[in-house]
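Mind having a look at this structure? Questions to follow.
Removed from the display is one protein chain of the complex; every other protein chain stays in position.
When the chains are written out, they are named A and B in that same order, and each has its own residue count from 1.
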Amino acid sequence: MQFVRQRLAFLLLSLWAAATINFVLPRLMPGNPAILMIGRFKGQLSARALKALELQFGVTHKPLWDQYLIYLNNLIHGRLGLSLTYYPVPVSRIIAESLPWTLGLVGVATLISVAVGLILGIYTAWHRGGNWDAILPTMATFTAALPYFWLGLLMLFLLGYLWHWFPLAHAYSTSLTPSFSWSFIRNMLYHALLPAMTIVISSMGGWLLGMRNNMIQTLGEDYVLFGRARGLSQRRLMIHYAARNAILPSMTGFAMAIGFVVGGALLTEVVFSYPGVGYQLLAAVQNEDYPLMQGLFLIIAFSVLITNFLVEILYARLDPRTRGGVHK
Amino acid sequence: MKPALSTEHLTVSYYTPQGPVPALRGVSFTLFENEILGLVGESGSGKSTLALAVMRLMEPDRAEVSGQVTVGSKNLYDLSARDLQRLWWEDIAMVFQSSMNALNPVLSIGDHFTDTFLAHRPMMRMTEIRQKTASLLQQVQLSPKLVRSYPHELSGGMKQRVVIALSLALDPKVLIMDEPTTALDVVVQHSILAEVAAIQRERHLAVLFISHDFSLVSGLAHRIAIMYAGELVEITERDMAIGNSTPHHPYTEGLIQATPRITGGRVRIQGIPGEPPDMTRLPAGCPFWERCPKRLDRCQTVPLPQQTGHTFIRCHLTGTSSLSSSSSSKEGMAHGE
Partner (left out) sequence: MSASHVPISPRSLPTPRRLPVWHTIRSILQRDKRPLFGVAILAVFVLMAILAPVLTPYSPSQTGFQTMAAPSARHWLGTTASGQDVLSQFLYGSRISLGVGFTAGFIATLLAVIMGMFPAYLGGHTDTIMATVTNIMLVIPGLPLLIVITAYVHQTGPATIALVIGLTGWAWGARVLRSQTLTLSHRDFVVAARLAGENRWRILLAEILPNMLSLVVANVVFATIGAILAEASLEFLGLGNPNIITWGTMLYWADAGEALLGGAWWWIVPPGLAIALVGLSLALINFGIDQIANPRLRVNRIRKNRAGRGSHP
């Protein structure tokens, strides 16, 4: 319990830090960039919207601390401002529409690449020096070094353009309207396959290599040798003695890994014109739509932090050493 | 007395980039039923290697092993993998130095026992497993409630007792204990040793007790084997070790003289000057010759004679044939060379 409380405290702290970074950044830049942005959109906004914008980005004479409190207050109430590109649609609505696509694509793809990566990592370490071990780690290193977006471009080019196996863009055919019908879902999956494969191929290597290294470390531990001497089966040793211990360091590195995946997913969405938060973020940047940009950044950061927290809870369940309490 | 475990010319060399480095050189000895044979040596003398080699736990790509190890009537290195897996723990078991992490951190104590039982008796029922686990824990003076605990919740002494209990799970006849009390404090050490002695008496076990602590071993074992630089230089009876009238290998004498005694007059304690030899540059003769205060010229060049027997001394000066104490009975130990 102590562990969970600690991690919860850290979650809240980092959520606050992300929000504060978001607040501070535009005010840090030499010559507040928001001034230019507001100048551009001046004609199209209502007076109230203009005022809110100025407050949000520090183009005001109100003291910094007041701005900060107002900002935090708005945040807690879910008021992220109005998007400039899609004026007057609130930022929160745009997020609500694009987030599910990203969660679906990235979520599923990540689960697959983690599962496959871990399993392959376990196998290559267990059969160290075997045939797979000669090829897979180097291959994994190569795929891990491939730029996400380049891989996406290549796959798009080969499988989409050249061979016409997959559609070239978007989450679903533009002629269809979203519904829960099977035909729509099939169409959606069809569109998601290519971006998903890109994510899986790019990120799987990291999991494989990490797990393999951890396994090699763990296999040298005495409790594995002791287990072997006690006559335990290879399977039992590999899974319950080696893998269950080897996976723990991988999980502590999960936060950073998730960060990479999110970054890669962003790029993948851009390449495939997939309407998720990444795609919207780029659009916002290109249009200098700072409110939307801020909102998207926050939601991305929050998602990562919360996911990380959940993984840490999972870690607590897997490692008895975090549970505390001493029996005598 | 029947032999429970014996080795013949056991030789182990580790593979290194500079070539093979010997760790054990032609070690031959016999462990009989219902006795404790202590094995004493300094760090690097090869005693842990011996433990692993005797159990055939060395990884084949780490070291080259030759020679014979016989457990009961089975030749260990001729067994198939499956037979080996069955022999481990049912015929011969090993107690690791448990502060070296012998227990799996993510499994409970009970799980360790369950694993061990199910690996050998897959049909065993949980109730029986629980009963046996409880009784084993009690034998090492631990509460059966510990089955739910995890290794990190136990003290060093408790973990060591758990490891001992685990080793007894399938009633092996031979037990190898590798430095079982080394990292523990003296009080715990003493009580664990007392338990080990009691268990050995009850079950008539053959125990090979490995340690670097000569005084400890001489208080526990019936016979004491002395290792130096990968070679077995002497086996002596316990009584002969304590008294100083019987001849010994000079290294053994050094060990005896270095041991402080609580009773008796004030004696000047002497250490053994010098350092253990470099295993890549061993002399053809006795490995101890450099540090030996009684060395002869031929000690450097003439290899030590092979010896067998209940007790023996391999030394050009003090031993040529096996010296056995008149009170011990020996049966059936004639090994051919």
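Heads up, the rule we're going with is that a residue touches a chain if its C-beta (ideal position, glycine included) is under 8 Å from a C-beta of that chain, and two chains touch if they have at least 3 such contacts.
What you see is a predicted model, and the numbers here were worked out from it, not measured in a lab.
Undergrad: In the full complex, which of A:L53, A:I95, A:L266 or A:A316 touches the chain missing from this view?
TA: Of these options, the touching residue for the absent chain is A:L266.
Undergrad: Given the contact definition stated above, which residue among A:G39, A:P88, A:G130 or A:P147 touches the chain not shown here?
TA: A:P147
Undergrad: Name every residue on subunit A in touch with the hidden partner chain.
TA: Against the left-out chain, subunit A lists 10, 13-14, 17-18, 21-22, 25-26, 29, 33, 36, 129, 138, 141-142, 144-151, 153-154, 156-157, 161-162, 213, 216-217, 220, 255-256, 258-260, 262-264, 266-267, 270-271, 281-282, 285-286, 288, 290, 293-294, 296-297, 300-301, 304-305, 308.
Quick note on the criterion: only the chains that are shown with their structure count from here on.
Undergrad: Which of the residues in subunit B end up touching subunit A in this complex?
TA: Against subunit A, subunit B makes touches at 55, 57, 61, 85-86, 88-90, 93-94, 96, 100-108, 115-116, 119-120, 145-146, 148-150, 152-154, 163, 166.
Undergrad: Quick one: which bits of subunit A touch subunit B in the complex? Just the residue numbers, please.
TA: Its residues touching subunit B are 129, 221-223, 225-233, 236, 240-241, 244-245, 318-321, 325-327.
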